[in-house]
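Removed: one protein chain of the complex. Kept in place: all other protein chains.
Read from first to last, the chains carry the letters A, B and C; within each, the first residue is number 1.
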C-alpha cells in the first residue's frame, strides 16, 4: 500500500519593497517571503481534489495585502502576522511556516549626512526570520543570519589531531581562519524586541570570534555559541554552520623566496564543513 | 548549563575525475564528494582537544586514494566504500554520511560514431547518492537526481480551489506546467544494481509526468511517486520536490491581439513549492 | 567640456515561451530577448528630455506582440524581425541590436516515443543569435553557442613552451583537455537556413575537437575554427573562447600508490583563457 508521508506546499521568493514616507525622510525595507503550509491535503495528492487548497497565488496576494496594513517594523514581527493569518483563516491548515530574509539597505551618507531618500545595499549578509505556528496558537521564532564572511589572521591553530597513513596536513600554531557563518537561534518567547536582540547576538558572535584562541573551527564555533547563550537569556538554542574556507600557504621556495605566512591562495573547494546546535540543559 | 547538541563535520566539494583506459576506449567519471562524520566530539568543541579529530584534509586524501583502488562503477557503490572505510577505521565515529553527485559526461558522437576519448557534458541534471552508515554496520542508500527540468503543455488544470477575498487567480483547465524535479528515493537494500535501477526510476518519473491528467502539482507529484513505488519494489520510499515554475499568459488584448494560450512569460520568482514523501504502509 | 560618447539603452532578459499547437503535437520555444538601441539621445542624457525615448517597457511589449504574429521558426529570424521593426518604426534610432538565447527544450521520449506535449530541458548549452541593423537596411547575423562543455582524454599535449625561473609546470604528452566553448560566427548573408547551418557548424566544432592531435589549447581552437571556415562557406568569421579547465593529476605517491594518469582534481580557478577570431583573407 502506498502512503503519503510528510508534505507541505507554499510560495517561495515573494519579493516585497515597502516604503514608509514621513516628509522627506523615507524608510525602506526589502524582504523576500516564503509561506509553507501543512495539513491534511491527502485528497489533493491522491484524488486531485483541490477543495482544501489555498492557491499559492493567494498566498502571494496575502503578503502584499498584509504588508500594506501591517505595523511590523521587523521581519520577525511580519512573519508572526503572516503565520497567524494563515492559521486563523484556514481551518484545514495545521501548521504554517513563514521565512523572510531581508536585504540590507542602509541610508546613503553624503558629505557626512545620512540621506532621507537615498539608500545603499552595502552588505551581502542576509538577516533571516523563520516563524512556525500551529492550531494550538503556539508560535516559535527563529532569527538568523547567513553569509557572514569573517576571517582572523592570528590566534588560530590546528594541532594534536589524528595522524595516519593518509595524513599530509602539517600541524600549525598560526593559520588563517576564514568562514562564512550561518547562525540561527531560537527565542524562548515570541514576544521580544527582535531588532535589538538581533544586534546583540550578532555582536557577541563577532566578538567571540575575534577574541578566541582557536584550536579548531569546532572550538571557536562552540565558543561563539556559548557566548550568545551566556549573554542573551532570551535565546534558547543556537545552530551554527561554519565552513572552513581554506587559505593555503604558497610554496615560494621554488622561486628562491621565503613565505613567512604572508602569501596565501584562498580556495572555495574543497572546504571543511562544521555544524552544531548548542542549547541549554 | 550549556550543552552541545547534534553536530557533525567533514569535507565538502572534494572533486574527482577518474579516467579508466582500455586501449583507445576510455571511461570518464566526474564526481563531487562530501564526507560528514558524527561521533562524540564534545572535547574538541568544549576544550579544543583535537585528539579524536580526523582532519578534513585527510578525508580529502582518502577520497583520492580509495578512488585509485576502488572497483566501484557508480556513485552509490563508491559512497558505500567510503562510508565503510571511515566507520571501520575510526572507532570514535558513530555515523558517517557520504554524498556524491555526478556530472553527466557522455561520449561525444561524431559522424554517427561514439568517440572513445572525447566527451560532452550535455545535461545539467545531477545524479546523486547519499549513503549513511553507523557502528552497527547497517547502511542506507538514497539515490536521487536534482534539477530535472520538465514541462508539459497539455493535460494540466487547476480548478476547484478555495476562493476568498484575496483570490485573483482564474481557474484554468489548460495551463503550462513546468517544474525542476528533485527526487530522492531510499532503497530497501544496500546491495542492488544501482545504475539499472536509477535508469528505471527516472523513466517512470518522466513517463508518469508526461501521461498524467493533472489537477494540480500535488496530484502529479503523487502520481509520479506512486508509479515508482508500484513498479520498482526495491524502492522503499521517495521524496519529491517540485517547484511550480509559472508561465504567465501575456495579455495581448491591449494591442488588439488575441492570445489563444500561445505566448507566455516564464518567471523564476515567485514560484510555487510542493514537497512530499511517499512510502509504503 | 564634457562630451557624451558612445551610448545605448534597451531592455534585457525579456523572457518568452511560445507554444504552437497542431492537435496533440505542440511545439515549444523558450527564448530570452535583449533589445539595445543606439541613436542621438544626447538631449535625454544632458537635459532630461525624453521626447526621443522609446520606453524599454514598450520594447518588452513589442517582443510579446511580435511573437504572436511572427512566423519565425528560429532565433535568428525572430531577431531579424525585431531589429527591422525597431529601426523602421523609430527614425531617431540609428542602430538596433537584438540578442536572443534559446533554452534547449526537447521532446520527452517515453517508451521510445517522442511525446507531443511533454518536454525536457536536458542541456545547459545555450544557443544564441545577435542581429544588428542600421538605417541603411544592412543587417548582420551572428549565431553562436555558449557553455559547450567538452573534454578529451587522449591526443592532448603541452610541451616546448618557454621555461624560466618561474616555471614549475612539467611538460606532458598526455593530459586531459577540458573546456567550455563559446563560439560566435558571423554569416556572410542575412538570408540563410539558420537552423541547418547551426547544426552543421556545431558538428564541425565537435568533430575537429575530438580528432585533433593537440599541442595546446590555441592549436585546437585554431583547428576548430579552420574546420568551420573550410566546410561552411556561409560563415565569414568565427570567434572562439576556450578556457582551459584544468584537471590536475593527484600525487598518490604520498600514500604509496601510483597514478598512471587516472585520478585527477578538476579545478574551476584559476583557469587558462584563450580567445581568438579567425576569418578569411
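Worth a mention:
Quick note on the criterion: a contact is a pair of C-beta atoms (placed from the backbone, for glycine too) under 8 Å apart; a residue touches a chain by one contact, two chains touch by 3 or more.
None of the values given here were measured: they were computed from a predicted structure.
Within the whole complex, the absent chain has one touching residue among C:23, C:112, C:160 or C:233, and that is C:160. Of the candidate positions A:61, A:83, A:99 or A:128, contact with the unshown chain belongs to A:61. Although one chain is not drawn, its touching partners on subunit B can still be listed: residues 165-166, 168, 254-256, 268-269.
Counting over the whole complex, subunit A has residues 15-21, 24, 26, 28, 30, 61, 64-65, 67-69, 105, 108, 110-111, 115-125, 148-155, 176, 203, 206-207, 209-211, 247, 250, 252, 254-255, 257, 259, 261-267 touching the chain that is not drawn.
For subunit C, the residues touching the chain absent from view are 1-15, 34, 36, 41, 44-58, 60-62, 65, 89-90, 158-162, 164, 166-169, 213-219, 221-222, 225-226, 229-230, 237, 243-244, 268-281.
One rule holds in what follows: only the chains that are shown with their structure count from here on.
The chain with its C-alpha centre at the largest distance from the centre of subunit A is C.
Taking the mean of the C-alpha atoms as each chain's centre, subunit A and subunit C sit 37 Å apart. For the pair subunit A and subunit B, the distance between C-alpha centroids works out to 24 Å.
In subunit A, the positions touching at least two other chains are 166, 168, 268-269.
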